[in-house]
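With one protein chain withheld, the remaining protein chains of the complex are depicted in position.
Labels run A, B and C following the written order; every chain starts at residue 1.
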Amino acid sequence: MGEALDISLDEQIMPYIDMANLACGFHAGNPVMMHQSIKEAKANGVSIGAHPSYPDLEGFGRREMECSVEEIVSLVIYQSGALDALCQSHGVKLNYIKPHGALYNTMMKDIEVFKAIAKAVSKYDKNIKLMILSNAHNDKYATMADKYGISLLYEVFADRAYKDDGSLVPRSERGAVLSSKEEVLQRAKLLQKEGYIKTINGKNLPLQADTLCVHGDNAQALSIIQALHKLNHEN
Amino acid sequence: MGEALDISLDEQIMPYIDMANLACGFHAGNPVMMHQSIKEAKANGVSIGAHPSYPDLEGFGRREMECSVEEIVSLVIYQSGALDALCQSHGVKLNYIKPHGALYNTMMKDIEVFKAIAKAVSKYDKNIKLMILSNAHNDKYATMADKYGISLLYEVFADRAYKDDGSLVPRSERGAVLSSKEEVLQRAKLLQKEGYIKTINGKNLPLQADTLCVHGDNAQALSIIQALHKLNHEN
Amino acid sequence: MGEALDISLDEQIMPYIDMANLACGFHAGNPVMMHQSIKEAKANGVSIGAHPSYPDLEGFGRREMECSVEEIVSLVIYQSGALDALCQSHGVKLNYIKPHGALYNTMMKDIEVFKAIAKAVSKYDKNIKLMILSNAHNDKYATMADKYGISLLYEVFADRAYKDDGSLVPRSERGAVLSSKEEVLQRAKLLQKEGYIKTINGKNLPLQADTLCVHGDNAQALSIIQALHKLNHEN
Partner (left out) sequence: MGEALDISLDEQIMPYIDMANLACGFHAGNPVMMHQSIKEAKANGVSIGAHPSYPDLEGFGRREMECSVEEIVSLVIYQSGALDALCQSHGVKLNYIKPHGALYNTMMKDIEVFKAIAKAVSKYDKNIKLMILSNAHNDKYATMADKYGISLLYEVFADRAYKDDGSLVPRSERGAVLSSKEEVLQRAKLLQKEGYIKTINGKNLPLQADTLCVHGDNAQALSIIQALHKLNHEN
């Protein structure tokens, strides 16, 4: 959230979610938007997560950048600390960190980047959780996180297509984003009851889910989130 | 400090100073440079100050921007919090905040901007001090700071010319920067012994001084600072 | 146009417009988005205008910045030249320049800024037109433009409320944006038939109109533009 200049959609969505990833100014957002989003989140009892990114405002953080470990550690602490300071000024606390875009993807495919981010969280504040893409090797990640003294949150994307190997279908490919409310709801129900989702090829993919992610730039975001919220409160 | 890509000058200066204003990425600097500067400051027992700016990387923060009070409060907390988080990861603490460039000048000429910055400091952390330009009305500023529950530090510029009214000669004017070591030393001695400095017109200007500022981009910065350091330790 | 990451709305709008103002990377947009917008504009026979801004990507160019005449001249030439070069690589030519946001507003309230922009256009390419807000003193502006050897285009905002003095109701005030298709159509018809529009207070405001502007971030942009296109082709 806090990615578009017009935050009226964010305000409509807030009552229906539990956790909000806030852009920290490196791929989108700016200090005053972060301040406003925190106010909204607080009013709705929503947990606040930092959404740090490579410094690529122009490319919305979607381009991988060749950063050293030291650069990654520093940019994660910088952005999370900036958001946390704004949280503090509202009397709330940063709850978790979820890297954005290319930084998230790189974290999931390059273990050194995962370690750099885990180190950043650990050095800044061990009470803050790190959110990663739920996959077949969650145990391996949990063991590494343990070494850094931090906890993980596993997320499943409600509105992105998965390959059979558990990775996301890239945005540049057809069908990468599920924009129909029905598809998303079906996936959520399946995950809740059976513990797996369907891949783009129709296979069953078992996934641990601490949280379900819907992208704010999905045209159907509001109605999808309302439907998921209803589903969650019926059960 | 942390304003130039090549931080070797910063490293040379660190042993001779007591306080370092670190650029926070809005007019210069970036997370990894901030991280490196903190490491150097810590190694030399130097107090760390945030040097927040208008968001103007291209113009080095020297252009005034039309920001609302809410924007100023947010951008000061954002930058200071980012630096403080990096400090925290090194086991040190942000000591004070000194606005940079146009934001500093606007703070000294527009009382609403001063209040916005004082509010930012107050909402973020009341133990952090706010550094302002020492002037004839320090009492007035102290009274306002009191209302926000924060403390002020008064600084005198060692290497900038003053007008008779206590304001700085703008950089665009001739003689704005003192680049001779002798001139600066003479000013420091006069201030130490007599409590005043000479304005550009030769008048005596009494000024309270908690700290003496030398600009890192002054070509003579290193030798000026070494001389001031020697002067200070002779007494 | 070229202001949002998702350019699908731009693509839908292109068939219904005659002129497109393209963001040049200083308040929004980036080189590859500009390249794509030019391709779309060319395919639809739409005239291309540069939409240069203060360098404020973070604030969408909506904050006035204290720039010297030399800075304004340079930033207008830089952005217009960058877009024109991309046009050239597609075998088309930049047609006009319309400053964006705060730069546009400052141009209309500070004659020195208008002159700086006129000078920029003149020094770069006298065949490129400068678009300004149509007002009661168009003659005065035309005389000045003449001195710089350039031509003006007068625009009326289809979707922004006007004060009685011909200035725009600021976005921060209620009713600043007309989002109902009917209101906009009524204004367009009135302007076409009678040569005036209604101010926010209901007064008649006569305005010369070379072009009618609808903002791309208006939620009703597409349907408003389709309706205006239909109106225009019925007559």
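Methods note: a contact is a pair of C-beta atoms (placed from the backbone, for glycine too) under 8 Å apart; a residue touches a chain by one contact, two chains touch by 3 or more.
Bear in mind that the values here come from a model prediction, so they are computed numbers and not experimental data.
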item: Contacts of the hidden chain among displayed chains; value: A, B, C
item: Given A:Glu3, A:Glu40 or A:Asp56, the one touching the chain that is not displayed; value: A:Asp56
item: Option from A:Ala4, A:Val73, A:Ala102 or A:Leu191 whose C-beta touches the chain left out; value: A:Ala102
item: From C:Asp6, C:Glu70, C:Asp139 or C:Glu234, residue that would touch the chain that is not displayed; value: C:Glu70
item: Contact with the hidden chain (one of B:Asp164, B:Glu182 or B:Asp217); value: B:Asp217
item: Contacts of chain B with the absent chain, listed as residue ranges; value: 5-6, 25, 30, 57-60, 217
item: Where the unshown chain meets chain C, residue by residue; value: 25, 30-32, 34-35, 55, 68, 70-71, 73-75, 77-86, 88-89, 120, 123-125
item: Interface with the undisplayed chain - residues on chain A; value: 55-56, 58-59, 63-67, 71, 102
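Convention: only the chains that are shown with their structure count from here on.
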item: Farthest chain relative to chain C (centres taken as mean CA coordinates); value: B
item: Centre-to-centre distance between chain C and chain A (centres being mean Cα positions), rounded to whole Å; value: 37
item: Mean-CA-position distance for chain C and chain B (Å); value: 41
item: Touching two or more other chains - residue numbers and ranges from chain C; value: 58-59
